[in-house]
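A protein chain is absent from this complex, but the other protein chains hold their places.
Labels run A, B, C, D and E following the written order; every chain starts at residue 1.
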Amino acid sequence: MSDKWLGSLITDTAQDGYELAIKLSRMGVKYTQPSDDIRKKIRPIYEENADNLIASSQVIATHFQTVAAANNYWK
Amino acid sequence: MSDKWLGSLITDTAQDGYELAIKLSRMGVKYTQPSDDIRKKIRPIYEENADNLIASSQVIATHFQTVAAANNYWK
Amino acid sequence: MSDKWLGSLITDTAQDGYELAIKLSRMGVKYTQPSDDIRKKIRPIYEENADNLIASSQVIATHFQTVAAANNYWK
Amino acid sequence: MSDKWLGSLITDTAQDGYELAIKLSRMGVKYTQPSDDIRKKIRPIYEENADNLIASSQVIATHFQTVAAANNYWK
Amino acid sequence: MSDKWLGSLITDTAQDGYELAIKLSRMGVKYTQPSDDIRKKIRPIYEENADNLIASSQVIATHFQTVAAANNYWK
Partner (left out) sequence: MSDKWLGSLITDTAQDGYELAIKLSRMGVKYTQPSDDIRKKIRPIYEENADNLIASSQVIATHFQTVAAANNYWK
């Protein structure tokens, strides 16, 4: 992927950090399946599937640990 | 999501921190599936499903690590 | 949940810390499915299911990391 | 569980620490399913199941992080 | 595996670190299944499978924690 999509892990607020964690989670899927068409085909399936929604939330939680530590927990 | 839903990771007590971890877990699902209607449809399924309940508890545990570290474990 | 169920993460011994980790794991399920009746119905299923037992042990392991760090590993 | 089964997280060697991580993993299953009979019935199933074996190894890995940190990585 | 594929965990930017995390994730699969032919056969399956895509993103998230800590979060 030649695009620049990630600058810094530092964010102004905890909520911005959470939203960065979501972006980091989605990019993991995008790098693994780069085709927009295929991801678009899969999305409606996993977005209504409890297993997938909870697993997505788990990935976000893992990235949020990283982003929160990077920001010293916005203290 | 334009709403402000997350202020600080600092909480008065460990239990408040645990409840913040639950909120962080639920928001991961909400960002992935923003439709209230669809989430409402899925909820009764996963709330009676042991796999989903344990997986939800796993997400909470991951966020609780973050919140507890942010609060220096309320020591 | 209005009840106070979590005081401090500090425990006298490592084993007490492990048992607190179990409590933290169970509360994740309880907050997600607050009905005692439904949890009672599900329990006999997952308690005899290897996937669920191992996944429960994983949640405990994650919370034990938090509790052990809070107690500076009881050193 | 009234038995005392966990003393200290400190071990002489890294391998002893790994074996303590295994014990911590198994106790998570034992606390969730205290019946020796039922665990004995389930064991032959999950011990030949790749999913379960890998998931068990994941729980061990998580506990090994805790034990290794407690021992400052036996440095 | 006799090839040298991993030099340093230090990267210039956070995005480079993320891409290193992806490489670390893929190498875990490659070491477990060294046959290029078999991996090539499996790839089209898991690349269109939501469970697998999210699980891959979870592995990346875990490695990104390591790489980000190694780089002191590129601060």
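Convention: a residue touches a chain if its C-beta (ideal position, glycine included) is under 8 Å from a C-beta of that chain, and two chains touch if they have at least 3 such contacts.
Since this is a predicted model, take the numbers as computed values, not measurements.
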| item | value |
| --- | --- |
| Touching partners, among the displayed chains, of the absent chain | D, E |
| Positions on subunit E contacted by the hidden chain, ascending | 1, 4-10, 24-29, 31-33, 38, 41-42, 45-46, 49, 51-52, 55-56, 58-59, 62-63, 65-66, 69-70 |
| Hidden partner interface residues of subunit D, rising order | 13-15, 18-19, 22, 47-51, 53-58, 60-62, 64-65, 68-69, 73-75 |
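Here is the rule we go by: only the chains that are shown with their structure count from here on.
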| item | value |
| --- | --- |
| Shared chain contacts [subunit C and subunit D, defined touch] | none |
| Chain whose Cα centroid lies at the greatest distance from that of subunit A | D |
| Between subunit A and subunit D, centroid-to-centroid distance (C-alpha), Å | 31 |
| Residues within subunit D bordering two or more other chains | none |
| Chain contact topology (line, ring, star, complete or other) | line |
| Set of all touching chain pairs, with the criterion as stated earlier | A-B, A-E, B-C, C-D |
